[in-house]
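If you scroll down you'll find the structure; I have some questions about it.
Subset of chains shown; positions unchanged.
Labels for the chains are A and B, by order of writing; each one numbers its residues from 1.
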Amino acid sequence: MAVQKSLRLAEVAGLLNLPLHGDGDKWLQGLAALDSAGPQQLSFLANVKYRSQLNSSAAGAVILHPSMVDDALAAKPDRALIVADDPYLAYARASALFDPVEKPRAGVHPSAVLESDNVHPSASIGANCVIEVGAEVGEGSVIAAGTVIGRDSRIGKHCLIHANVSIYHGVSIGDHCVVHSGVVIGGDGFGFAPSSVGWVKIHQLGGVRIGSRVEIGANSCIDRGALNDTVIGDGVIMDDFTMIAHNVEVGDGTAMAACSQVAGSAVIGKNCTLAGNIGVVGHIHIADGVHLTARSLVTKSIDKAGSYSSGGSPLMESNRWRKNTARLAKLDELYRRVQAMEKQLRTLHEDEN
Amino acid sequence: MAVQKSLRLAEVAGLLNLPLHGDGDKWLQGLAALDSAGPQQLSFLANVKYRSQLNSSAAGAVILHPSMVDDALAAKPDRALIVADDPYLAYARASALFDPVEKPRAGVHPSAVLESDNVHPSASIGANCVIEVGAEVGEGSVIAAGTVIGRDSRIGKHCLIHANVSIYHGVSIGDHCVVHSGVVIGGDGFGFAPSSVGWVKIHQLGGVRIGSRVEIGANSCIDRGALNDTVIGDGVIMDDFTMIAHNVEVGDGTAMAACSQVAGSAVIGKNCTLAGNIGVVGHIHIADGVHLTARSLVTKSIDKAGSYSSGGSPLMESNRWRKNTARLAKLDELYRRVQAMEKQLRTLHEDEN
């Protein structure tokens, strides 16, 4: 496990700007969950479901909601506490404080191939990177080893582009973005015209525009547009293996869990939450604030906020599943047979009366 | 958005070998859709569905079908027109003309590691590429930055292998192919024998043979064969995240949308079209000319051309979906209950008569 930074409790509370109960001089050697934290670690209670873990936890300090303070001190009077209206958010902010990863120093590694004049002197260009002609890397951004930034593409300020990322030409990324290893941005959208001699490629002349505070998970793909750009809004977060086809638009603040797949020209609203492995077919619109449960396939536009689902059956023993699923090929017939019986029953009933 | 090349209208019509109405001296600064094109842009009407956009479009010139010429000129007599029997195909060809991306110059970048004598002098080997012993790169092919071509593998003529592609040993790629970033070709197929000491690896001794005019989308994987080769035919097009397992064969002209997954030794015919995220289990055959709708799972061979589907329910509000989907665990029971009622009704009916 990676070693975390050490900080004094008072320093943590101060940086989080949150009130503290207990000994501020105590050294903390990192964050841990309630059930595994030791006396040198900070933990948090963000979900009342885990309330029972609080009393038995050995954590040296705990971030919790004001309503939990009395209980916590009654059970263990010497426990240090950081009090937060939103303990989960406070934990997120604390996680940044304990992160031991240091920013690489500014400058261009001698093994990097720098063809551009637009790299800010405070940026860090790692080993074996390639920054093509006209590409721009903004203030304080870090480009890790082996990453390629294509011609005239633009990385904003304070971005972190991890190792072995491939960014094609004509891609624009805002500020404070994180792009994980293996991501490909600006590859060609899947456009071909049929012809008597086979598929004829439609050159993808658009680019990709990505907002600020966007995070893109490892090995994701965001394709360039056919004519207009593919557009990812501000504050969008995408997990690993996200597939964004050409000319998709994703609204600000939308979160997409791993393996989500969005087909060409689909428009996803703001503040949507897609659980894992969602499929969205092309050319449809999804309203703001839509939630989709895991593995749903969206084949029509969704006009209003809410939670939606589609997909298969619950998990069963395979033998039972085989019997049930085979019936799906006769479901329409079954429906019609039920309708016919209902009609017969009505007739029988009328005959009786 | 990437800037497109500028061309005179007459030049475009000439290169497309298509008749022109209007001022051939007009400069065009690129292609755009009917609803966003300006007077300096070429657009196209490929689908009668968008016919209504024609009259309101500000496009300086439009590619359209001969049957639309009179309408178009009646509505806007000074609109320039390029007349094509297949306007979508003409648009595809025009897209190549306006593509601003220039081919990198021939030669080997000084940072590349070239262990092979078989690189054609007209080929371009990018920064930090590695071309291993015996690997061949044909006339006019471009290998972009960070790509690795394994021992004795062969890239044909006029191919474009984008950045950070990994090609193992013993892979053969034909002419005029495009391979996008992050693609892995020739990784080991998933073959292991169970034993008392755990899984024993079956070394994958076959290779991969890819035809000509093939395009492979970003971050796709094509595994090497166990004994024989994995084979991709001529003119196959694959979108991002395509998974081709060992010893699969894909027939000429087949198109596979993003995230399609083909298990070992499956054989897919010619000119099939797989919509997004198709699954094909191992060791089955799919006939030529089969179309599969999005997210279908093919568990048995398909013997004749046609459109096939499988998969889950339509999208519903999650509450409603939960109720419906729970019933799937009792579908076989429901079916039997309906059968029992039908029998009872027949008895009742007989009793009556």
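The rule we apply is simple: a contact is a pair of C-beta atoms (placed from the backbone, for glycine too) under 8 Å apart; a residue touches a chain by one contact, two chains touch by 3 or more.
The structure displayed is predicted, hence computed values, not measured ones.
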Full complex stoichiometry in copies [only 2 chains shown in place]: 3
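By definition in this document, only the chains that are shown with their structure count from here on.
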Rotation in the CA alignment of chain A with chain B, degrees, nearest 5: 120
Approximate Å spacing (C-alpha centroids) for the pair chain A, chain B: 26
Chain B-touching residues of chain A, taken from the complex the two chains share: 111, 113, 128, 130, 146, 148, 150, 152, 164, 166, 168-170, 182, 184, 187-188, 190-195, 198-207, 209, 219, 221, 223-229, 241, 243, 245, 261, 263, 279, 281, 291, 293, 295-300, 302, 306-314, 316, 320, 323-328, 330-331, 334, 337-338, 341, 344-345, 348, 351
Footprint of chain A on chain B - complex, ascending: 1-2, 4, 30-33, 36, 86, 88-89, 91-93, 95-96, 98-101, 109, 111, 126-128, 144-146, 162-164, 178, 180-182, 213, 215, 217-219, 234-235, 237, 239-241, 253, 255, 257-259, 276-277, 294-295, 311-319, 321-322, 325-326, 328-332, 334-335, 338, 341-342, 345, 348-349, 352
